[in-house]
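One protein chain is absent from this view; the other protein chains keep their places.
On to chain A.
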Amino acid sequence: MSTATVKPDPGDIQTRLLNLAGQLPAGINQAALRSHLSDLPMDRIIQCINQLTQSGKLEVLQTANRELLWRLRDASADRRLDGLDTKEVMVYEQLRAFGNKGASAQQLQSRSAMPQREIGKCLNSLEAKKLVKTVRPVGHAKKKIFMLFELEPDASLQAGTFFSGEGFDQEFVDVLCQQCTLYLRRKAEAAATPAATTSASATLEEVQQFIGQSRVSTVALSLDDIRRVLRALTLEGVVETRPGPYAGAGSSCLYRLARSQLPASGDFGAVRVPCVSCPVAPDCRIGGEISPIGCVYLTDWAKGQF
């Protein structure tokens, strides 16, 4: 009696693979295949795995050690990935792992060990299918970061409220500063004693509300944006902060116009002397070409002073 080699039925192999994937929810690696399906030839196993992957029952993952894993695909998994080839799915899954921080092409290459050209083709294909999008991070206009289409980029990548297409929008920030100063000045003038009372101060929420009503910004400004603007004005000496006992939930201090900005005050001395801000002061010498004796700045200052 002759013993003929019985070729295993592909359906059986697929069933066994699916059962094994169900037993190992983390995924099946090659070591698990050898140990659980040692009776089966490897080439048949690989063939069945490809069939199952293409049919969408298994998905391919790659670990940090570049080891392939096959995992049962969730029934509710994204059907958009149907029709993608293995490499595209692999790239997509890697981008999913990076989350909203995204990854550059170089990072994908180092994780997947795929050639750069292959990765480029996969990314272009995924972009065309609107599964992946490109983000340019702040400060690196030439760099491309890829992430899943539905994700919001992380704050570290985002330009932020104060950035426009051409970079930092200084004009917009200056307008915001002017509006904040205007609001605080009105509060100070309306108060009985601008220097000392709470009525001359404003909370962060009040300033945000005023900015929103003034419609100087087409986008909604968050409390953090307003806080940054007021912080810049505090550094400039236009605004000062005080601890607020009746402050709102979003802030812990009150903002008011700095007392040096009030009309009754004066500056401190020497800045009124023209030499302090003279553009040619370093070149001024007694007896030199630029000298205090013939200085027109001093002449004009003396005429206008008294």
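Note that a contact is a pair of C-beta atoms (placed from the backbone, for glycine too) under 8 Å apart; a residue touches a chain by one contact, two chains touch by 3 or more; residues count from 1.
The definition used in the following text is that contacts and distances are computed from a predicted model.
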item	value
Chain not present in the shown complex, as UniProt names it (candidates "Emerin-like", "Ribonuclease P/MRP protein subunit POP5", "Calcineurin B homologous protein 3" or "DNA-directed RNA polymerase III subunit RPC3")	"DNA-directed RNA polymerase III subunit RPC3"
Contact with the hidden chain (one of A:83, A:99 or A:167)	A:167
Hidden partner chain, touching residue among A:31, A:113, A:219 or A:286	A:286
Sites on chain A contacted by the missing partner chain, in the whole complex	139, 162, 167-168, 170, 173, 193, 195-196, 228-229, 231-232, 235-238, 242, 259-260, 264-273, 275-277, 281, 284, 286, 292-293, 295, 298-299, 301-303, 305-306
